[in-house]
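Here we show just some of the chains, and they stay where they sit in the whole.
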């Protein structure tokens, strides 16, 4: 790529959580600059936030419609290259569609949309326009997650037999949504979050991670969703039995009421000859287990010759021993998206490592997962097919 | 107690795994002596094993019937106090019944019997005879497991909401039963092991641990059992959704084909205010998690005044920093059984801490768990009641 890409942000005003994360992720590698924003539906917040981010006043917009319209009218060497959407779930679809319709590439915070139907419309629009849509399933941005995926893809462990993925959080152990916690309020509100709470918010991350690492699709599921804090409208906890397309058995557990847990995403996958264990808590480590040999501690940036996949090394910024974390994983998604877009703009071909970021298909899988998990939870049948209904 | 107790062992000849463990556990605290044995159904092995254990020839028996008969005829100050049964599952019931019938107390390796019906007969016999039956669910012997149980019993964490228990092993990742592995052979053989493999062998341990720590009964379950190694007759893997009597949600995972895992039993239980995490890998540590405060590392033998329950401190042999392990946990079961029996013999009242070892009721729960898990696995209904059918 031969210039920085220009980004316009929808949502992410001051005090928003995920917007700030997206900005750091986009800033980190010097490939992207924040050029404009429609940072809040509250005009005062929008303006104040724009000022704090050193945006020019004339590119601090009050609505996404205004932003997309006005940016479209700017000359090519000034207007944004892509729109990043960091609003609550119910407000993903409209700006995404409008952006695509106006020729802008799109980054969307997951889940991709409010309903599966919206996701399918986005897929069609992406296909029509040839634009790039990136979905920030952060955890697939970690180098050692990519290493795990590469090892299974290379058949290092033989046929996959067993998958355990878990995502315990504790932050919704009280009815915080009624105590002024804005994050809790929208995430537990079916009108803003969608038909699932815990499963939509973090279960989708776990399911994505399982499919990403194994390279296998989940084909059947059996879900037990619970509301463990009285007075809540959406599930705050769930356990799901899984079947994978190759016959592997699995289990996915997610909770937002595991009091005392932070963000303890962890996955274990076992094949015939060994397996892997990865946990976000210490993301630079991949435990590699063997049937007949000692467990190995693979480290991001490790000095092992070519033992690490190019997918892992491409996504490290430092040599071993310099812990990289969540922001770098997030940054990897932005970086790969930017490198891909930059290559396209320069007429170059992006490498396979650059192209390795989540997109619209991942978004559809996620929306279908939410639908199917909720269907299963309401059923007395043991198994529900995990297919994309439309 | 005012003398050592005398033990006779059924099974446990040389090369047996669990028999050797029982002997170390029984020896450790100097409360029990091995007085006789019917150590193998192979007479040569029985004799050779007796010699290796320094047993007198006249108390090295060739069958459990001979042992129980002849020991019954010895004078009271010479004959054994109890029989310990360490044979494969199918050979638990007969010696246990005969021992009880002849006035001997009994220790049995888990599962208590081959079928639930046998277990119920043992319960009745124990009730009739007033003798003591101890079941070696080892993991409930760890001090920090007892600490966890005590904290939930004391209401420290409020109402329990969520239970995750997992027990991954990898040792059956190949068809070792066909390669001369005697342990693998009987454990994967329905005629010797029972109607379940993995769930009977280790799933029962996980279920016992969950009920022991929480003090709650599992009331419903939804099981997915798999045979992941082709050619095997019994399940070698399973995931089970759980409902507890108070409404808590749970998940139990066990596998013997998690290649590269040793014996990675782990449990996490969360209540309204916090929760605990315990793993056999580092058994002297109990992580205590809090909704609004830092996680604490509680250590067996820790110098914390009265923060540790008497149930924990009674079961530690050393101050903090001297790691105790599996053999000590096993030894705690023997020690508490011996202290209880010794107290009875001396006409004293055992303390509540001494009485805290698994018995016939735990055995019945275990057999019912096996039955109900297998029933659920064969059902298309989501939930199966976990009750004791008889």
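Going in written order, the chains are labelled A and B, and every chain counts its residues from 1.
The definition used in the following text is that contacts are C-beta pairs under 8 Å (C-beta built on N, C-alpha and C of every residue); 3 or more make two chains touch, one makes a residue touch a chain.
Predicted model, so just to flag it, every value in this text is computed and none were measured.
J.: Whole complex: how many copies, 2 being shown?
T.: Number of identical chains in the whole complex: 4.
Throughout what follows, only the chains that are shown with their structure count from here on.
J.: Using Cα averages as centroids, what's the distance between chain A and chain B in whole Å?
T.: Chain A and chain B have C-alpha centres separated by 43 Å.
J.: Quick one: which bits of chain A touch chain B in the complex? Just the residue numbers, please.
T.: Residues 157, 161-162, 164, 166, 168, 170, 173-174, 222, 224, 226, 228, 237, 239, 241, 243, 248-251, 253, 255, 257-261, 268, 270-275, 289-291, 295, 379-383.
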